[in-house]
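The other protein chains are all here in position, but one chain of the complex has been omitted.
Going by the order they are written in, the chains are A, B and C; count residues from 1 in each one.
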Amino acid sequence: MKKIYANATEALDGLLRDDMLIAAGGFGLCGIPELLLEAIKDSGVKNLTFASNNAGVDDFGIGILLQTGQVSKMMSSYVGENDEFMRQYLSGELEIEFNPQGTLAERMRAGGCGIPGFYTKTGVGTQVAEGKEHKDFNGETYIMEEGIFADLSIVKAWKADETGNCIFRKTARNFNPPAAMCGKVCVMEVEEIVPVGTLDPDHIHLPGIYVHRLIQGEHEKRIEQRTVRQKEGA
Amino acid sequence: MKKIYANATEALDGLLRDDMLIAAGGFGLCGIPELLLEAIKDSGVKNLTFASNNAGVDDFGIGILLQTGQVSKMMSSYVGENDEFMRQYLSGELEIEFNPQGTLAERMRAGGCGIPGFYTKTGVGTQVAEGKEHKDFNGETYIMEEGIFADLSIVKAWKADETGNCIFRKTARNFNPPAAMCGKVCVMEVEEIVPVGTLDPDHIHLPGIYVHRLIQGEHEKRIEQRTVRQKEGA
Amino acid sequence: MPWDRNQMAERAAQELEDGMYVNLGIGIPTLVANYVGDKDITLQSENGMLGMGPFPFEGEEDPDLINAGKQTITEMDRTAYFDSAQSFGMIRGGKIAAAILGAMEVAENGDLANWMIPGKLVKGMGGAMDLVAGVGRVIVVMDHTNKHGVSKLLKECTLPLTGAGVVDRIITNLGVLDVVEGGLKIVETAPDVSEDDLRAATEATLV
Partner (left out) sequence: MPWDRNQMAERAAQELEDGMYVNLGIGIPTLVANYVGDKDITLQSENGMLGMGPFPFEGEEDPDLINAGKQTITEMDRTAYFDSAQSFGMIRGGKIAAAILGAMEVAENGDLANWMIPGKLVKGMGGAMDLVAGVGRVIVVMDHTNKHGVSKLLKECTLPLTGAGVVDRIITNLGVLDVVEGGLKIVETAPDVSEDDLRAATEATLV
């Protein structure tokens, strides 16, 4: 079971093609697979659809693939931080399918769990519900949302062992587990690969079964909104 | 936020009534809420429906409530370890709704996540599919299963802090998280209540938001099938 | 005198009870945390955290620890982290007692619009649709009128909805109103604001 690759480019070798659907972890710039996104940019693959909560900022995260015009569609809940995104969207170059954040997360998890559809109250009576099947349960109306089955998952964890068992750190977990689950193949980048047996089996956030390829690398981990408070008396 | 109660009887005070639906954690006799089951027996409440993977053995777990005739229906995947169960079932005293194990777990999670229905391939073409809605996705047939919304959840964890943040130990986790999530009220028993701040926030298996009442107690933790191997050369 | 932003937040904090798990939106709702006093409130950040603490001290920012507004924050003794599917599972499943959030428009039937102005910048709904559909109680905190003096409490929303019939209570600079059968009901007015003042500033039916 050889899962460890030398770098992002090698880890993606043979997995990329035009027109594919990629599920990416991360929330804002927190916990994003920055090394894999860079390698996807370098690969030149195009017409990509991304299922990702956000689209990064202009020069980081998925934003770098918008700059190069490699993305044709986003499935996201919020893209407000990205000017280039807005320009492409308003000019019709880029398609967007807005998903409520929880619906997007659950659609990814559903895909990973073999569930092609589920019912939710989220979005009933809004634009999000248009064209979707409606069904009543106990007198309340729900809409059906479909599982996302991605061609590829790219995610970022904190530490993983050599079998891909991994742990995330604080709110950098976010969309990474559901995104990892819903891809036919999942490539993960981590800050540190540790020997098997290092991680407590009760602390694993995502078992290695979901992780097909693994790389370790240096992460910039850019902060999007640096907010602080003053020490009292300072 | 006062969640800690002195014992199982006090923790269940005001929550029990005849004809209610209780979701219980545990797999076999592993990770079952043994103290709460004992208190439910003592309460004399009757006509209970249990959503629980198993029904315990004759004198332990849910089995003790079968002995007293307090259970009228089980929603389970496997009940093979319980003779009294079989007797009541074959005589018509006890109703059983067989659920595939994963369907049962997912139905509990769905109920806890506000999902009233989802589609699965499990059980298509079998007795389990009879009377259920069928729907095709991408040329494959799935059936709809409904979320379980229980009146009460009873679960067992290893350690919890005073706010109910808790961790499970090894395979005693099993059905406990999904069972905890699907009840209007969740009562949890643990081996040890620890001060807030003791558990690493990254290691919490089930956040305290799901836990309304909490007790600490001694657990028998009976082993159902003691299997061992010989030391080599012994 | 109408309430200012902090007074609206202070009034909103009165809605919270000991032991509640609460989600606070961006803007005035964020200020509510300053007024919970001794009440034991646990704040959820929908990107995957219960027990959200204050902003970090300078130099202690952690890129792995942000809130739903992407701001650096801190953890507390009671903090628990989880993934986005779990986070919205607890929202959709009704485990969060209340959400306090801002709005562009609220209609008298409880419809809420706060995510999109057609033809203008479209940023997305984020977690707002999930929150208003799932939490136990939806409390809107917003100015009573827009910058042109036009009522934001309407007979019908004109903007695309975030949720239909989801609002329970509205706290504005002029007072507190509940969504009830037939329209909105005045619960309370700000000091020196009369019911007539409030009626005059409201398009929605008041019952």
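Everything below uses one rule, namely that a contact is a pair of C-beta atoms (placed from the backbone, for glycine too) under 8 Å apart; a residue touches a chain by one contact, two chains touch by 3 or more.
Everything numeric here is computed off the predicted structure, so don't read it as measured data.
Novice: Could you list, sorted by label, every displayed chain in contact with the chain left out?
Specialist: Across the whole assembly, the hidden chain touches A, B.
Novice: Among B:V79, B:A150 or B:I215, which one touches the chain that has been omitted from the display?
Specialist: Answer from the full complex: B:V79 touches the omitted chain.
Novice: Decide which residue listed in B:G63, B:G114 or B:P178 touches the omitted chain of the complex.
Specialist: Selected residue, touching the omitted chain: B:P178.
Novice: Name, in rising order, the residues on chain B that touch the hidden chain in the full complex.
Specialist: Output for chain B: 27-31, 53, 76-81, 86, 89, 96, 98, 100-106, 108-109, 120-128, 158, 168-178, 205, 221-231.
Novice: In terms of residues, what is the contact footprint of the unshown chain on chain A?
Specialist: Listed in rising order, the touching residues are 1-2, 109, 111-115, 161, 163, 165, 181, 196-197, 201-202, 204, 207-210.
One rule holds for everything that comes next: only the chains that are shown with their structure count from here on.
Novice: Keeping to the contact definition above, tell me which chains border both chain A and chain C.
Specialist: Of all the chains present, those in contact with both chain A and chain C are B.
Novice: Which chains share more C-beta contacts than any other pair?
Specialist: Most contacting pair of chains: A-C.
Novice: Round to the nearest whole Å and give the separation of the Cα centres of chain A and chain C.
Specialist: Comparing mean C-alpha positions, chain C is 27 Å from chain A.
Novice: From the C-alpha centre of chain A to that of chain B, how far is it in Å?
Specialist: Going by mean C-alpha positions, chain A sits 32 Å from chain B.
Novice: Among the residues of chain A, which are close enough to touch at least two other chains?
Specialist: Those would be 106, 120-121, 168-170, 205.
Novice: What are the residues of chain C that contact at least two other chains?
Specialist: 75, 81-82, 88-89, 91-92, 134 - these are the residues of chain C that touch more than one other chain.
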